[in-house]
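Heads up, one of the protein chains got dropped from this complex, but the rest are sitting where they should.
Letters A and B mark the chains in the order given here, with residues in each chain numbered from 1 onward.
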Amino acid sequence: MGSLRGRSRILRQPVSLASFAVILVILLSSLFAGFLAPYNPAAQSADVLLAPGSPGHLLGTDNLGRDQLSRLLYGSRPLLVVSAFSVAIAVIIGLIVGLVAAYARGVAETVLMRTMDVLLSFPLVLLGIMIVAALGAGQRNLILAVTFALIPIVARLVHSLTLREASREYVTAARAVGMTPRRIMFREIVPNLIGPVVVQATSLFALAAGFASALSYLGLGIAPPASDWGLMVKEGQPFVGVALDLAVVPGVCITLLLTAVTFIGDDLRDFLDPDRRLEGGFGG
Amino acid sequence: MTGNQFVRRLTAVLVVVWGAATVVFIVLRVVPGSAVDQISGLYGTAEQRVETRRQLGLDHSIFYQYWLYLKGALRFDFGRSFYSGRPVTDILVDTMPVTIELAIAAGLIMLTWGILAGSTAAVFRNTKVDVGLRGLAAVFFSIPWFFSGVLLLILFTSVWKVLPGFGRLPPTMTYEPTTHFVLLDAVIQGRPELVWPWLSHILLPAAAIGLTTGGYIARITRASFLEVTSQDYIRTARSKGMTRRQLFRVHVSRNAALPIVAVAGLQVGALLGGAVVAEVVFSYPGVGKLMVDAINRRDYPVVQGAAFVVAMCYVLVNVATESSYPWLDPRLRR
Partner (left out) sequence: MTIEPVLSVEGLNVWFDGDVSPAHVVRDVSFEVRPGEILAIVGESGCGKSVTAMTLLGLTRSSNARFSGTVRFGEHELLSLSEPELRAVRGAGISMVFQDPLTSLNPVMTVGAQIEEMLRLHLPISRSTARRRAVEMLETVGIADADRRARQFPHEFSGGMRQRAMIAMAMSCNPPVLIADEPTTALDVTIQAQILELITSLAHDRGSAVILITHDLGVVAETADVVAVMYAGEIVELATRDDLFSAPQHPYTWGLLASIPRVDQPRTDRLPSIEGQPPSPSAVLSGCGFRDRCAFAFEACAAHPLLEERSSNRHLDRCQLPVSGREEQRRAIYP
């Protein structure tokens, strides 16, 4: 069996490296878009509409004469920002909710977890649509929408993990020594949650990014003329007959980002959670 | 399931449904910058603002509004559309079945490709086939729904002009709905010529959703198969003299199915969400497209009604899935 595992690890390596590289490239290009982009992404130019790739415009221009390359470079920012913020906030709030619910038990627990169930009873996109419908489109509301959708996922995970940990021997031992519940919670239990939560955070990031780009595509995210990959797909869709790449390239970029995050998440999981504690499995 | 359990299960469901309705209400009514200003902004005079408020029922207290809303929701009465004046319920009756059809079709594609890919990967574990399939599944799963829809659209309507790109049926085709489900109506009304056009229209959006969500199913299927085949009871069955095929049919599949069903049930939410997006991409006249259009038109009653109904569907499917667990796994009974 050892040889098989060794072999598959070798097969894994290029993929992991590639994923890491992809994420790095996207992050850096987003960060340094200001230096890398040859044009202002919002700059329209009437004389080069829908032009194909050329030395002046490496990836061509869109129907308003804007440089595709520049738009691509800047276009990752809204996505990354929304995803990162949503995941961060959702993790924090979800952690608190889950911990409190698991430790308080009783009515507080029921109320909190039922609320989480209610939030989870909406397909993500629906929740996003509703929130944007109420609050209007825009990046800030997008973050809100995505965060709201993610919180119950984190809360549920933290809640069930905390409950499982709380029944373990080291917690009983801590109580026997006379530790206060709060101390136990933070000193003993939380460190054991970090691993699974971090792993979950990567898949949450992928989820958030997919979700955010979908909402952008629907026109519910950042408003034009801003550059956003999801929005760019929508804007490019009417022109697929003439300039295929306008819609396809941003979409491919999103896919690459999500694929890379998924693979890295897998590796992270193998590294942090080799016993698969996160996946409760069925009936146990 | 015992009577006691059933009652408890039912109350939990009702609580969640009520909660969903409340969330819908809160989000769409109570949140600042809500209906009145957005709509009244279109109008001018103060009198018209008052009139708008009355029309929206906003001149009552928030609790009375809530009460009215709940009463209406129980009867599936969500008022009338601001845009068309039609009762929201009628609009929903037209559009909900479309989305349900789409979700079912997508679900079938998801399960077929996911389970096939996952089980094949498990059988050829650690070979190139396995690695290839897993990579494919991971990539498919990472493609955002809207993009898979766009890609399919490009491929099958631009590059190879084989399939139609929008709508549920060809615009030239007349369709008087009886059940609102095309397949059923084709049988009831005796109109077999409906079937192929309907199929050709639903194929792309369903594939857009099913192929991507199927990637996750493939992963779970593979993991489940691998876990089951390493169990002791498989060794026992082998020692009894069973063939691989028998082993598979009797022992492996029954046990491997449990986590797959659980995940598939959870994926229904993704299917519904995907349906919403796919409908926009393919201009498919379902609830998703309805909602997005309604939002852009500020047609709140429609958004409210649609959101509530979709949420309820999702809850019901979840309940059904969870209820099936004891049936599948005897260890969970009693």
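Here, a contact is a pair of C-beta atoms (placed from the backbone, for glycine too) under 8 Å apart; a residue touches a chain by one contact, two chains touch by 3 or more.
Owing to the predicted nature of the structure, the values given are computational and were not obtained by experimental measurement.
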Option touching the unshown chain, where B:Ala237, B:Leu266 or B:Leu316 are the choices: B:Ala237
Contact residue for the chain not shown (choose from B:Ser81, B:Thr95, B:Asn255 or B:Gln304): B:Asn255
Touch with the omitted chain, as defined above, among B:Arg8, B:Arg86 or B:Arg331: B:Arg331
Residue ranges of chain B at the interface with the undisplayed chain: 231-233, 235-243, 250-251, 254-255, 258, 328-331
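By our rule, only the chains that are shown with their structure count from here on.
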Distance between chain centroids, defined by C-alpha means - chain A, chain B (Å): 22
For the chain B and chain A complex, residues of the former touching the latter: 15-17, 19-20, 22-24, 27-28, 31, 33-34, 126, 131, 135, 138-139, 141-147, 150-151, 153-154, 158, 227, 258-259, 262, 269-270, 272-274, 276-277, 280-281, 288, 291-292, 295-296, 300, 303, 307, 310-311, 314-315, 318, 329, 331-332
In the complex with chain B, residue positions of chain A that touch it: 4, 7-8, 11, 15, 114-115, 117-126, 129-136, 206, 210, 213-214, 217-220, 230, 233-234, 237, 240-241, 244, 247-248, 251, 254-255, 258-259, 261-263, 266, 281-283
